[in-house]
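Some chains omitted; the rest stay in position.
As written, the chain order gives the labels A and B, with residue 1 at the start of each chain.
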Amino acid sequence: MKKLPVAVLGATGIVGQHLVSLLENHPWFEIAALCASPANAGRRYAEAVQGRWRPPRPLPSSAARQTLRECTPPLDAGIVFSALDSSVAGPIEESFARSGCLVCSNAANHRMRRDVPLVVPEVNREHLSLLEKQGYGGGGIVTNPNCSTIGVALAIAPLHQKFGARKVVITTLQAISGAGYPGLPALDIIDNVIPHIRREEEKIETETLKILGLPEIGADIAVSAQCNRVPVSTGHLLNIAVELEARAAVEDVAREFEEFNPLGDLGLPSAPARPLLLLRDPDRPQPARDRDNGGGMAVSIGRLRQDRVLDFRFVALVNNLIRGAAGAALLNAELACLGARKSM
Amino acid sequence: MKKLPVAVLGATGIVGQHLVSLLENHPWFEIAALCASPANAGRRYAEAVQGRWRPPRPLPSSAARQTLRECTPPLDAGIVFSALDSSVAGPIEESFARSGCLVCSNAANHRMRRDVPLVVPEVNREHLSLLEKQGYGGGGIVTNPNCSTIGVALAIAPLHQKFGARKVVITTLQAISGAGYPGLPALDIIDNVIPHIRREEEKIETETLKILGLPEIGADIAVSAQCNRVPVSTGHLLNIAVELEARAAVEDVAREFEEFNPLGDLGLPSAPARPLLLLRDPDRPQPARDRDNGGGMAVSIGRLRQDRVLDFRFVALVNNLIRGAAGAALLNAELACLGARKSM
């Protein structure tokens, strides 16, 4: 089957680089265009990321040779991945949607729009149907959540589906790569913690509800988040306490985590074998050791136990660059293409 | 007024060193004996801590010259500070109590004993009266809490006294110095977080209740803790969510924090001007910037706001070596001496 041409907007940033890396040898997609700011347009991709390439695998040679283009339609691509900064992403993404592309966006701009699906494929793939209401003609915008929220949503979803979640208290310990590049000054975070990330708590509290299909106001679930930045390169650790509607034992919760696999038979190339890994070691998950579980697409869970205040506490780790950003947008694109591919 | 002779048990460890440092030029106390393990007994103190001295101020020359003794009574000291490891502290502390000393202990061994006061002077100084029930004759044991617990107790106490605390959900980000020396291997914590500290959560959950004068079973307050170790040298950051019995606005809570000063007029040398500092910057407190507030004896509080699940969330920072250990034992000793000094 012929590969679908795709484009990456914001290809020189950290998330854009990870998209380029994940798209190397992708079975369904191939990169037709890499786009960046006007300042970088016209340069070779290899030159633009010279000395700044972050993904663990080397810069793919095919991408290295590409000449960067401006973020303006039309591009010869049916799917456009947006790793743009939210300061510019809004109108650019709309212009590509209007030009007929499916925009798979990692930016926050359109996430909370009523007609824009905010999708975690394992949780709410039916929300993709919102695309039909967007009025962009053949194009559309689908978004993935904030890099912390996606970990919360994946961990809470099976519990909510089975037992009904009522209250969720989250404390995050987030990696510095979540702030992009250059991001945090080293002087601010060496031997330090910063107990605040701008607008992050609000995103977790509102995006989680939308993903779970709940109204922001009047939802049965209350979500509270406190975010901290810690001196860790990659991997957001989420400390979660949850109160459930139905009674459940620890083993019941463990089973829901372990058996959660709603994409099991769909064959999406970027879906991990299991989206949730329940670790039994008493001191896991840890960012340095578990961030690459499932190729960075699995959320690792540990320290599950009953709680004295709410019902259960546990810790979840999400790779903020893969499952929390580049891999999330890619999985959304794969999901959106599934129907089209089956009919071919 | 003549200074009281005191001894330090476990003087070569991190907490012991900080006690030695804090006792330099203390207006009430002077060091009569420094004690350590049999392996170190007989060595000069300067030699035993050679290359391992941790406090920010230099090793006091008077302490440097002292010859280390074994941890065996009698010593010519009315007050004995115990910075011993919990693996040996229990019987040693008892032997000193029996010999007529007041043992001010930082170790966990006797903290939860019914007849042993677990004291934070600003919170429950009346618990000192338990000393009379110990049956050690003129001696006794008074303990200070675990290095995280003391931050929780100080932050919750004014809210509990005014509004009644009902539920407290705590997530800690704790510094590596809390594990003593050698403590954590560098390989385990560089670029990493460990979401578990052995027996720490249990200590926070039980000690807090005892300090607040509540029974562990049947208390009106439920306390839940999740502890994380982060790559920070000193300063435990506590993320706290609290539910109160009475209604309160954010300003009411802020006022209780700011006006909390129950030791105000007692003249204890190690008491900070204010035990709680409410910071208004949106990204404070931070370990690197706030751990020395109030000479390491003040707990810094920030990010106070209403919460969607419980009533309020805030962040508190406690210097685990000073207010959480050496300074806590010292303040307890000062409190215990207060009556005696006044009668002189």
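The rule we apply is simple: a contact is a pair of C-beta atoms (placed from the backbone, for glycine too) under 8 Å apart; a residue touches a chain by one contact, two chains touch by 3 or more.
Quick caveat, the model's predicted, so the values are computed rather than measured.
Displayed in place are 2 chains, all sharing one sequence; the entire complex defined by the structure file totals 4 copies.
One rule holds for everything that comes next: only the chains that are shown with their structure count from here on.
Centre to centre, using the average C-alpha position, chain A and chain B are separated by 42 Å.
Across the complex, chain B is touched by residues 167-169, 171, 173, 190-196, 205, 222-224, 226, 228, 230-233, 237, 239, 241, 282-289, 302-303, 307-310, 313, 315 of chain A.
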